[in-house]
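Just one protein chain is left out here, and the rest sit where they should.
And now, subunit A:
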Amino acid sequence: MLWMKGVFNMSSQKYAATLSVQEMIAKKKRQRKNWSEKIMPVILQLTAIISVLTTLGILFTLLVETFAFFKDVSLKEFITGNTWYPFSEPGQYGIMPLISGTLRITGIAILVAVPIGLAAAIYLSEFASDKVRRVIKPVLEVLAGIPTIVYGFFALTFVTPILQKIIPSLEIFNALSPGIVIGIMIIPTIASLSEDALGSVPIAIREGGLALGATKLEVTLKVVLPAAVSGIVASIVLGISRAIGETMIVSIAGGSTPNLGLDITGSVQTMTAYIVQVAQGDAGYGTTIYYSIYAVGFALFIFTLIMNLLAQWISNRVKEDY
């Protein structure tokens, strides 16, 4: 029973402070200012509220100005009109050419970014050695940090001349070059996020495939890829959203000719590029042109919203839980 005595002694031992540990804890607790416990949640809540309020505020401004725009232009003309020519008298405000420009450029960007980004993600996650991955991943992420204006001039002064050698009819300002460069710009987004999604598929599942005599490629394509699909879809949507919202590259290298159709060799204008053009000072406050940038902005907002909802729906439908 000697050990029990030892335990008993320890519990009542007085330290230099002549108090037991429990007594010291109780004392500290009385001293501790309780205000931080109470005020911190309030501060945290406030920051959350601020972000929500900001979003609502932006939406509100957008709506008010959009509403002002629709006093001058009918909604029907805005949606169904196929000419966007605000600087004529009277101005023509059919948004379809701008949407068409945005879709063409986004489409090209996706065609470039999805295959390359996905292939890079698969390579990094499944085939690259740790050493290679440690080099390539940071490089990819640096690519994501280059200011878009640099990409814009890269498109105009480097990519366009090269493309012109291949396609002689290509104009200086065209949809192809900024489309490709936006694609390059969003490769890191897709590659990096898809790599995370692939990497989070449990190794045990891969082993299950390999143990059945599947090759590494079969396991990658038929087990790992489907398992990671919701993360991959999310990365692609984020990439598309960035492509839709991209402004600088198209403003610099895409030209400023709103037109409807599928032509990618001539000058185009996207929704964002139009907003920049007007914001640069061509229009006075309170004019229809001024209000039109909000209407276009609102259309852009609806556009990305639909994209995001669509992505959620797709990823819920094809998701494979593990």
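Please note the rule applied: a contact is a pair of C-beta atoms (placed from the backbone, for glycine too) under 8 Å apart; a residue touches a chain by one contact, two chains touch by 3 or more; residues count from 1.
We take it that contacts and distances are computed from a predicted model.
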(request) Identify the UniProt protein name of the omitted chain, choosing among "Cysteine desulfurase", "NADH-quinone oxidoreductase subunit J", "Phosphate import ATP-binding protein PstB" or "Sulfurtransferase TusA family protein". (result) "Phosphate import ATP-binding protein PstB"
(message) Among A:Val52, A:Val139, A:Ile166 or A:Ala211, which one touches the chain that has been omitted from the display?
(response) A:Ala211
(message) Among A:Arg32, A:Lys222 or A:Arg317, which one touches the chain that has been omitted from the display?
(response) A:Lys222
(message) Please output the residues of subunit A touching the missing chain, sorted low to high.
(response) 202, 204-205, 207-215, 218, 222-223, 226-227, 320-322
